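My questions all concern the structure below.
Only one protein chain is missing; all other protein chains are in place.
Moving on to chain A:
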């Protein structure tokens, strides 16, 4: 069991949580999380496709899709790493109030959340072991907009090939080479989600 490291918060922030902390959860958790999970499962099973994912609202500019993912998948059993660009006392409070998930260091995380640059380096996340490749991190990458495709995917979930955008071609190809180890990605932008599992083979477009 990895040790859960809880980075320290200053006292004044803890003493006066923003009202945002308590708002923005699923209105009807059982039904909303069921719909959110189906969107998440659908994109994980079909790499490269974007689907709407709504229901949750986190404070301070986190996308609806990312908030819904956290509400659907995180609970006291999952360590969450917040990259520096999204980490805040309010988001920590929101995460604790709505999911109970502990905030942990990147190396212990089941889920990591942030912008692409802030989440790097990629090799700090768990990739699983050869006997338990499922014990690996899932990265939720926040995007300011949905970029144009720059890569071609093939593999499970893809009929022949699919066009997709990947943040760093060489790095993602290296992640795919680790198969069956590696990390898996969700990309979130506004209320849209896409996924890139480790099983996808990635080549440059064109």
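Here, contacts are C-beta pairs under 8 Å (C-beta built on N, C-alpha and C of every residue); 3 or more make two chains touch, one makes a residue touch a chain; residues count from 1.
In this text, contacts and distances are computed from a predicted model.
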One chain isn't displayed here; going by UniProt, is it "ABC transporter permease", "Sulfite reductase (NADPH) hemoprotein beta-component", "Circularly permuted type 2 ATP-grasp protein" or "Alpha-D-ribose 1-methylphosphonate 5-phosphate C-P lyase"? "Alpha-D-ribose 1-methylphosphonate 5-phosphate C-P lyase"
The listed residue (A:75, A:123 or A:168) that touches the chain absent from the view is A:75
Pick out the residues on chain A that sit against the missing chain. 29-31, 33-35, 37-38, 40-42, 44-46, 72-75, 77-78, 110, 129-134, 136, 138, 155-159, 179-180, 184, 197-199
